[in-house]
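Omission of a single protein chain aside, the complex is shown with its protein chains in their original locations.
Chains: A, B and C, in written order; residue numbering restarts at 1 for each.
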Amino acid sequence: MTTITLRLSDLVIMAPECILLLGVVVLTLADLWMKSSRTSIGIGALVVLCGALAAAVVQLVQETDATVLFGAYEADAFSSLCKIVLLLAACGVLGIAIGTPNETHAVGEMYTLYIPALMGAMLLVSSREWMTTYVALELLTISTIVLIGMRRAAIGKEAAMKLIVLGGVSSAFLLYGISFLYGCTGTTYYEVMASRLDMGQDASLITIAFVMIVASIAVKIALVPFHAWALDVGAGAVVPVAAFLSVVSKLAAIILLWRVCVDVLFPHAADVVVDVLFVLVCVSLVVAHVLALRQVTLLRLFAVSGIAHAALLLVPLIASGTRPDVDAWTIWLYYAVAYVLMNVGAFAAISLTHTTGTQPHVHQFAGLVYRAPWTAVAIVCIVLSLAGLPVSAGFFGKLFILLDALSQREGTAGIVLAALIVVGTVISFAYYFRIVRQMFWRPEGPVPPSSVRTRWFAQTVLWGSALGSVALGCAPGWLMELLAQLIAHTVVS
Amino acid sequence: MDFVASAWMVPMLSLLAFGVVIMIGERGKAWTPIGSTIVSGVAAIFACCVWVQQWQERSSYTWAEWRWLTMGDWPVQFGYEVQSLTACMLVIVTMIGALVQLYALSYMRDDGRKTTFFAYISLFTCSMCGLVLSPNLLQLFIFWELVGLCSFLLIGFWFTKPAAREAARKAFLLTRIGDVGLLIGLFVLYHAMPNNSLALIDVHNAVQNGVIPEHTVTLVALLLFFGAMGKSGQVPLHTWLPDAMEGPTPISALIHAATMVAAGVFLVSRTYDVFLASSTALLIVAIIGAVTAVLGAVAALVQRDLKRILAYSTVSQLGLMMCTLGMGTQAALIAALLHLLTHACFKALLFLAAGRVIHTVHQQDIEELGGVRNVLPWTTGAFAIGALALAGMVPLSGFWSKEALFAVLLQGGAVWVTTALCVSALTAMYMTRAFVRVFLGTLRQKNVRASRDIPMGVPLGALAVGAIAIGWPPMFARLGAQLGEGYPHTPAWLVATSLGVVVMGIAVAAYVVRPRVIVASTRARQPSRKKVVPQRRFSGTGARVASILRVAVWDWVYRNGVVRPFQAFSRGMAQLDQTLVRACTEGIGTCTVLIGKLASRAHVGQLHVYGIWSLWGIVALLCFVLWKKV
Amino acid sequence: MHALLAVPFLGALVLACIPSAHMRAVRVVGVLWCCVPLAVAIGLFVQDDTGVSYTVHAPWIAWTVGGTAVHIPWHVSLDGFSMPFVMLAAIVCAVSGVAGFLLTKRWKAFYVLLLLLTTAVFGVFVARDVVLFFLFFELTLVPMFFLIGMFGKYGRERAANVFLVYNGIGSAVLFLAVVLLIVHAGSFAVVGTPTMGNSFTSDYAVIASNLAAMPHDGMHTVLFWLFFLAFAIKLPVFPLHTWMLRVHGEAHPAIVIVHSGVLLKMGAFGMLMFSFVLFPEVLRGAASALAVGAVVTIVVGAVMACAQKDVRLVFAYASLSHMGFVLLGMVAMNDNGVQGALFQLVSHGLISALLFFAVAVIETRTQTSDIASLGGLGQPMPFASAMLMIGALAALGLPGLSGFVGEWLVLVGAYDQWRTLTVIATGSVVLSAVYMLRVVLGIVFGPPPQKHRADVRTIEAFPMVFVAACIVVLGVYPSVLHDVTREATKTIVAPYEQLVDVGGGV
Partner (left out) sequence: MTQTMTAYVLLAALLFVLGLYGVLTRREPIVVLLCVEVMLQAVALNVLAFAKYGGFEDVTGHVFVLFILAVSAAEVAVGVAVFLALVRQRGVDDVVKLDTLHAERQEE
């Protein structure tokens, strides 16, 4: 029997999460105490995030590669990179949140609650054990539910209710699948489980368990046909929460799927799982794009388009077949960064033009170019990236993904995937450019010109994302090279 | 000075005139027309020098060094070639061009776009000279089209008149149809030629050496002739030529009588080797020429418009030339060219005289004209000379050239010469009719005063002299000899017959068409034009036949057989494109949006529905996996 | 050569910084800046006479980890093949810039977008790297979308949407094709060895040589058709042309100048460079079918042009027909055909610019482009009418103007292979005269209008004269352009001709 010990050095390895934990405690107390301006709490949360970001960067630079808690938590370059991406995204979301008028019952919680949710996401990235995974996942989900439900309008609660029920069911499925795997192996650690699984004996059972796990994670990612909640929940949340859902939660779930597939599923049933994912991705690509065509409610639109991007993010995983190589990881990370940039930017744009008390609608962009020409230009950059047009991060992301898909997966499957991606891209022009049309071709709508306030945080987020997108579009090689170098040894080993 | 070697100066002078005149524009309308006329006069004199020198030296000169284009590995060299035929044509073109410009100084005096007119004429002269001098069929084609352009521009010169617009359009399109044939002919030739050369000398050699297969030669010959048909108004592509009379009369004289319309004959002559190598092509040329000659003459007989009579006469004469060329001998070539030469002279004379009448009386309907003799005695004389020359009266130039034609046709066969004699009789008849109607009788228009107009008079005089003098037998024979070997000799009986036919034609026409003498006081009571029922001598069945023969038949056929069906077809196609094709291509997008709408509608917002979807999703995945496993 | 790309882009940035309130400054700077690329292009053209071509080959994007290395070099080159296109683009963009004066509002947006578009267009023509080409190709989409949608008639937005979606489909297909091409043939490894290596490049030259060394397989066919489809939408080929009619009919003439003058040419450029040159074996099998398609495009375009009521639509269908000639010349894939296609492209670009500039001038005076309600403009507007006339005559292939040379070469080239088809195509020359005369005579000839219409101003006259002069020069002495493209064309058609020689003709 080994005793569970948690040394200080272990805490250092978990530094980003620890900082977040500490931060959330301090901020909650401060919120109780001060009851002062809500913005200061928000800024405090931002500082906490920056601290965690710094910690993650330091870990990355130091090439920390260690496990704690008997391997339940692993900090390596890839997870550090993922955490950095998530943290950056969360910073953006917080920036949007600070720039958005309060529509919730809460005062400080609307900032502090992001932190535990983010913590869940980060733990998910590092987790190598099912219990940890489950707890992290639920931490993420429940915090998000609270964030959604805090909205004053009833639709917020409705959305929260839907997420609770469907999220609960999906968790149940996940756990049910896990329980069978546990039953076959007697362990909850990924690696041990992978080594103990015996496909000869309980093939069907294990396969069913695998499918359940994949499907329940697909619910979190909102792949078709498990996507329907995402539309309603996205539309029911306030803008920053919707951004969080669409960026951080989704990315975390995708990373989880990636991890689980690589560590547990692929060694035993790569072909089956890849087939399942292939079907899901194909269906998602088609349905999401077509579905988005008619959406004019912005949050709903971005919830749907997020599905398509998520499907795209899974392509490198599918393409690799058995064990993703460095390319797949790098490309995935590149597109994840692009995804964060463009989606956070898009939500910042929504928040900036949004009139409090209404559902964000495409019409809110009407005539923006007359009111705020430079904002309009930034939004155009974001839209270009979303639609995958040059010169933007999204363009190269798509290019890399397609290159990878076609070079890794020869034959029809690769071509089908590629064809679906490009067809989807065309359809996406139609709905993304609706925003552009509104901005440039419509006269100013009912929104008074003053509604674009100088919300510096949201503005900064918008500009940061827009410039980041363009910069990545101009010099994509730089980031690719960097990412490849950073994760090379992690993946190869 | 070596005039032959510097023959390029001739078109260049005209081009220069064109450039300068068009650049200066209306600002220089006081002097640019005069300048342009002087330049063209210089060009004409230069051309004469070229001709004379060429005549004396009896040599041809070719310069083709200017690489215009490189097709494949073969450079297309442009340049100019002076030989007897081209030198002769050069003189005709520049001479008549200069005279017409001189004439136009007066004729167009009050026109607002006078300078444009002169610029166009200069451009035309330049293009025509370029055409004539071309050593290369491609170059020839380029100038061929350019003269067509000038013709189009000048027919539509009075562009505010709808009739002029339609005439211009028709002229362009019908000649264009011919040109396309010519173009295809060039493709065929290009591919058939051993080194892809379109130089005339190479074509000559290739055909002579029999390098090109027989059927290809026939094809090329026919296609070349098709081009010539368009330009030279051969049936059925001739209908543009009468309509082209909407243009100013000097233009009708220059382009639509003397020079451009003769380009078809020139083309056939220039590529005569190709035709000689194919008897089929020759036969077709002869048949179409004969048909055109007869139809044109008949149509001229029934026209009311003075200029249209002349236009149909041109059609008829060109048909005669073509028919002669179809005989396929060296003599035929010479005869046709001689007739081309004399025809240019007297037809230009006739047009200019007619123009003088129109300019003075402002009327060109011969039923409304009469007694112009009293106002314009000199013009009457000039017209008479022209008409007699055209009819083929004995001392005049037309007689000699026609005799040559008859001789050649006789060699070809009795049917041809008979046809030609018929045409000759008809020619005499319609010219007599026109002359009697216009110049004899009583003048109906009042307040008609003819001023003494030197710019108009000089060309008339010069051309009248030409129409008489060219036919001076020794000179004429030498001319023929210069053009080539084998000047035809006409048997005496044929000369007699042809003269008899002409005299008979004149007599019949003079008997039937009496000059109309009207007492001025009765005319004064009926000033309105519509009450004057034109009195036709060809009445009853004759009138009906006349109206059919007026060859408006062709217009009817074109309108109902080609234009209208094509318009309907094109409208139908356009409609189809706007509806069906658009629906098929853009329908994909619409369908996608529709599917999106349906899919979006399916998201009813209810937990249970979403849950059931997810459940079915899992079930489906499980089935899929298990199926895969099995 | 990079100045070509940098100058317009810089201009866009500078203009973006001028406040749009200073309308005069915006317009002056805009127009002048539009002419700078032209000057640069002329400079390059003159220097290039010596036969030196400009090429820059530098690493751009590369990542090398594990077993796979991917290189996307920055390979741009200005050779005999791209030179005419660059010149054309420079001229047309400058003309369009001047035509921007005829707009009534939002000059700043116009010039910024136009300059961006110019950058992208130059990029398309000089790129010798597959990814770079695609990038610039896509980059043209966005400014054009805005330009169409912001300026024009009532239906402009629909036109812009249709433009975006259809060209989007085109570039999506292109995207797929590009990626497949890189994966299929971008390998550095020696062809024929069992492992195809894990190192990819998107350099056009490498891909071309790899493809030439590879045995012909099904993937080649797929790629050929993908590329063809992508560019056939852009060119356009019947029946993929409906979007282009909308653009021609609805956008402002200043934009149609660029669209018709340059953007359609990108389709031909790409089709030649990617479909026909890279896959001669496939072309050999498909040439006859494509030639039929080309002739159908020619004839159908011409027939439908005869029935249009709007000047712009007549010109749009005329463009369709002329692009059919281009396609015919390209599929003939011999010296004359390809040269003719290139010539026809340049000439059509100039002619379109001239025609639509004239339309712009006329439309600003009369507020209509309906043939029936125009007429007799020759009297009040002699200059504009003359220019319209020159454009129309050039378009109907009158010798002495540039249109003829292209058609002549194309048809001579095509006659080599398809007799009947060429004759039919030649017959459509008559139709082109029919519709062009219908338009020109309808507008210029006839009784003059009641109202006074002012003739062109100097600023309007200048570009028209310039373009008309170019048309005349090309028509009178085509070797100016022809000699530039000759060597390039020879290298392009050599593999195909070799193939045909070996196979004993198509």
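To be clear about the criterion, contacts are C-beta pairs under 8 Å (C-beta built on N, C-alpha and C of every residue); 3 or more make two chains touch, one makes a residue touch a chain.
Note that the structure is a prediction, hence the values are computed from the model and not measured.
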Missing chain: touched chains present in the view: A, B
Which of A:Thr67, A:Thr297, A:Thr355 or A:Gln485 contacts the chain that the document leaves out: A:Thr297
Full-complex contact with the absent chain, from A:Arg38, A:Arg128 or A:Lys162: A:Lys162
Of A:Pro16, A:Gly42, A:Gly108 or A:Gly236, the residue in touch with the unshown chain: A:Gly236
Option touching the unshown chain, where A:Cys18, A:Val135 or A:Ile415 are the choices: A:Val135
Residues belonging to chain A that touch the chain removed from view: 130-131, 134-135, 138, 141-142, 145-146, 149, 154-155, 157-162, 164-165, 167-169, 171-172, 175-176, 179-180, 182-183, 186-188, 231-232, 235-236, 294-297, 300, 359
For chain B, residues in touch with the removed chain: 597, 600-608, 611-612, 615
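Going forward, only the chains that are shown with their structure count from here on.
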Pair joined by the larger number of C-beta contacts - A-C, B-C: B-C
Rounded Å distance, chain A centre to chain B centre (Cα mean): 78
Centre-of-Cα separation between chain C and chain A, whole angstrom: 42
Centroid distance [mean C-alpha coordinates] between chain C and chain B, Å: 37
For chain C, residues that touch 2 or more chains besides their own: 165
Contacts with two or more other chains, residues of chain B listed in rising order: 589
Footprint of chain A on chain B - complex, ascending: 589, 592-593, 595-597, 599-600, 603, 605, 607, 609-611, 613-614, 616-618, 621-622, 624-626, 628-629
Chain C-touching residues of chain A, taken from the complex the two chains share: 325-327, 330, 380, 384, 389-391, 395-396, 398-399, 402-403, 406-407, 415, 418-419, 422-423, 425-426, 429-430, 433, 436-437, 440-441, 475-477, 480-481, 484-485, 488, 491-492
Residues of chain C defined as touching chain A within the complex: 60-68, 70, 72, 131, 135-136, 138-139, 141-142, 145-146, 149-150, 157, 160-161, 164-165, 168-169, 172-173, 175-176, 179-180, 182-183, 200
